[in-house]
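With one protein chain removed, the remaining protein chains of the complex are shown where they sit.
Our next item is chain A:
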Amino acid sequence: MRKEVGGEGEWDPDWERSKEVESGTEKMMEKLVGLAGRVRQLKPMIERTVVSQEFSAAAAAGVGTARSYSLPDLPYDYAALEPVISAKIMEVHHSKHHNAYVTNLNKALDALDKAKDVNEVIALGPALKFHGGGHLNHSIFWTNLCPPDTSQPPSPDSALGKLIAERFGSMDAFVTQFNAKSAAIQGSGWGWLGYDKARKSVEFVALSNQDPLEASTGLTPLLGVDCWEHAYHMQYFSDRPGYLKSIWRCINWQNVEHRLQAAMA
């Protein structure tokens, strides 16, 4: 698009500038169209993850008849978290480990129904905690995760961003501390970011085995990272720190923020 000024073909700096802007705008339009397409692709996944899974996980853990808890579906394919967490790990973790917790929770509840006396009831305590905790923790975990690099960390002026900064100093400091303390868990356990409703603050807590956060500490779980070897061994072997470093690419911050909103309500 040529524009002549003064009709004599003089060079017009404004026209040059407007041509740059125009071509720049065209490039930006192309990018926006591309982005819009990508957002359209991701939208159902985000919706499923945020809207339906976050609380269907809670539902799966808390609703249904006493002995019919069931394995929740993942909000994504087994391969969706590659290369951070391999498809093989996701498949075994979900269909074998989590599934076993559900099965054994239901078995323990059956046994509870049939308990002949108080001694038998009490004896079932550890199994209910192990398998109930395992079901609960994994249900939360799946919703805390998303495909790599698809979720932005909370902005410093969001509710979550402010609480993290207040408690840990900064997002970076939070991640460093979370990873150091999770790496240091002896044997099997979980690293948690939990919300303290009374103090209106967030805390990091490391727990052993499948001890559930809320029942053990009163904190509301926002984000949990499974540090059992089964969560990473096939891919990272003994390198738990490497697993912890990588997993932050897969944290679904919208889910964490939604959990916080629900806890603060």
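Heads up, the rule we're going with is that a residue touches a chain if its C-beta (ideal position, glycine included) is under 8 Å from a C-beta of that chain, and two chains touch if they have at least 3 such contacts; residues count from 1.
Convention: contacts and distances are computed from a predicted model.
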| item | value |
| --- | --- |
| Per UniProt record, name of the chain withheld from view ["Acyl carrier protein", "Mitochondrial inner membrane protease subunit", "Superoxide dismutase" or "1-aminocyclopropane-1-carboxylate synthase homolog (inactive) like"] | "Superoxide dismutase" |
| Interface residues of chain A (partner: the chain not displayed) | 92, 96-97, 100, 126, 130, 186-189, 208-210, 228-230, 233-234, 237-238 |
